[in-house]
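Of the protein chains in this complex, one is absent; all others appear in place.
The block that comes next holds subunit A.
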Amino acid sequence: MADEMNSEVKRKWHQRLVITLWVLIVPPTAWAVHFLFSYLWAAISCAKTGSFASVPWLYVAGSVLALVVIALSGWLGWKQSRTPGDPPPHEESTEIDRLRFLATATLLLAALSFVGVVFTALPVVFLRQCT
């Protein structure tokens, strides 16, 4: 089955980037980087200038970037979790079922991470003050 997949000549990028444990942690890592960036920005700008940026366009851009990375991973997960091949319930010791499992987990993690990033960005929308 794996050989069949490899032998296809023209494959889209979302088929070439096969989900592994490393791809699985991309969405939560995007959340973590975004969160760390948020914390550092707030800590440094509050300590050094006394205020969070008045027009935080860079913050918005960073958040959108994080959300895009997460959404792309989620889409990748969605696509690969539907890899055709084996019969349901997809709990066999086959390469396809292992891929489908990792892809599903990636999709779910992307959903959680998406919510996580939105949660982190909310204080900037509503609060944006240092003291």
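The rule is simple: contacts are C-beta pairs under 8 Å (C-beta built on N, C-alpha and C of every residue); 3 or more make two chains touch, one makes a residue touch a chain; residues count from 1.
Here is the rule we use: contacts and distances are computed from a predicted model.
Between the names "Extracellular solute-binding protein", "Spermidine/putrescine transport system permease protein", "Beta-lactamase" or "cytochrome-c oxidase", the one given in UniProt for the chain missing from this structure view is "cytochrome-c oxidase". Interface note: of A:L17, A:A42 or A:L65, the residue touching the hidden chain in the full complex is A:A42. Seen from subunit A, the chain kept out of the figure touches residues 20-21, 24-25, 28-29, 31-32, 35, 38-39, 42-44, 46-48, 52, 91-95, 97-98, 100-102, 104-105, 108-109, 112-113, 115-116, 119-120, 122-124, 126-131.
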